[in-house]
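Only one protein chain is missing from this complex, and each of the others stays in its spot.
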Amino acid sequence: SCVSILSKTLKPDEPCKRIILYYHDILFDGTDLANATSAKVTNDTQLGSHFGMMVIFDDPMTEDGHLLSPPVARAQGFYFYDKKDTFNAWFAYTLIFNSSEYKGTLNIMGADPLPEKTRDLSVVGGTGDFFMARGIVTFRTDDFQGDFYFRLQMDIKLYECYKT
Amino acid sequence: SCVSILSKTLKPDEPCKRIILYYHDILFDGTDLANATSAKVTNDTQLGSHFGMMVIFDDPMTEDGHLLSPPVARAQGFYFYDKKDTFNAWFAYTLIFNSSEYKGTLNIMGADPLPEKTRDLSVVGGTGDFFMARGIVTFRTDDFQGDFYFRLQMDIKLYECYKT
Partner (left out) sequence: SCVSILSKTLKPDEPCKRIILYYHDILFDGTDLANATSAKVTNDTQLGSHFGMMVIFDDPMTEDGHLLSPPVARAQGFYFYDKKDTFNAWFAYTLIFNSSEYKGTLNIMGADPLPEKTRDLSVVGGTGDFFMARGIVTFRTDDFQGDFYFRLQMDIKLYECYKT
């Protein structure tokens, strides 16, 4: 019986769809309005390590690590820092694809503990070409330049894929 | 075998449950405390188009487009604006039903690019009568009156429905 779904085996290394993209975040520094893709909306608290600082972003996603490569999606959402003794972030955002290859969105949330080499977040839903998808996104920090630019590799692995 | 769930066909036009409701957001303007259902908690940044402005809401949901119709649910959560060159929002919220017809909640998140006629967000979970539900909510702007009132049609389509 189909109740076996409750204990079905999904294999982490056998996603039904896999997409690797790079996320570029250029935080507004008070002057660089033309290039900035994100802005701080709440301030650091006294707890340290940026605890309490929230950033809203509309960031380009590229297929390689080059900031100026043509974006194949946008990442729209927010992150904030939430730890006293180290940099630790939390993300919720939507990947919006509008390319020749994909049209649709993926909705993602989860913790991003920066000291870990890789961090897993959840793909909690999708629309369009990703209708009803679920999966995992693995973050890896690819570059970090001071306070105003960082780049993440996002390795998107879907384990529920639906044909419509 | 039930592993076929991984490529099962869900039909976007055949949800197992569909509910169409209207969302009314009355933003506090500094004076109208009695009627306001939402309030700004962070300010616009210099990036423009309200980029960075976040609003927390407890908004009535009605079955037709009339603000004063009896609410059948509340929408509780937040949205913020996240684009420089146009109005573009991002939502995360809970629909709380407490009517004769439904008791329970639906949890929703996703992007709301206002220039699009319709926008799809994800129903990522549910409780009570919507135990473990998943689906899609399609937003359509139904009215927009200056900075302090707008109304969205929310077309809620569930594709995973569980009997408890």
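Lettered A and B in written order, each chain numbered from 1.
Please note the rule applied: a residue touches a chain if its C-beta (ideal position, glycine included) is under 8 Å from a C-beta of that chain, and two chains touch if they have at least 3 such contacts.
Remember, it's a predicted structure, so these values are computed and weren't measured experimentally.
The omitted chain makes contact with just one of the residues A:His24, A:Arg74, A:Arg134 or A:Arg151: A:Arg134.
By the touch rule set out above, chain B reaches the unshown chain at residues 2, 4-5, 8, 10, 16, 28, 30, 33, 36, 39-42, 54, 56-58, 76-78, 92-94, 96, 104-105, 107, 109, 124-128, 131-132, 159-164. With the whole complex as reference, residues 2-3, 5-12, 42-43, 45-47, 51-52, 54, 80-84, 88, 90, 92, 109-111, 113, 120-124, 134-136, 159-160 of chain A touch the missing chain.
FYI, only the chains that are shown with their structure count from here on.
Centroid to centroid, with C-alpha atoms defining each point, chain A and chain B lie 22 Å apart.
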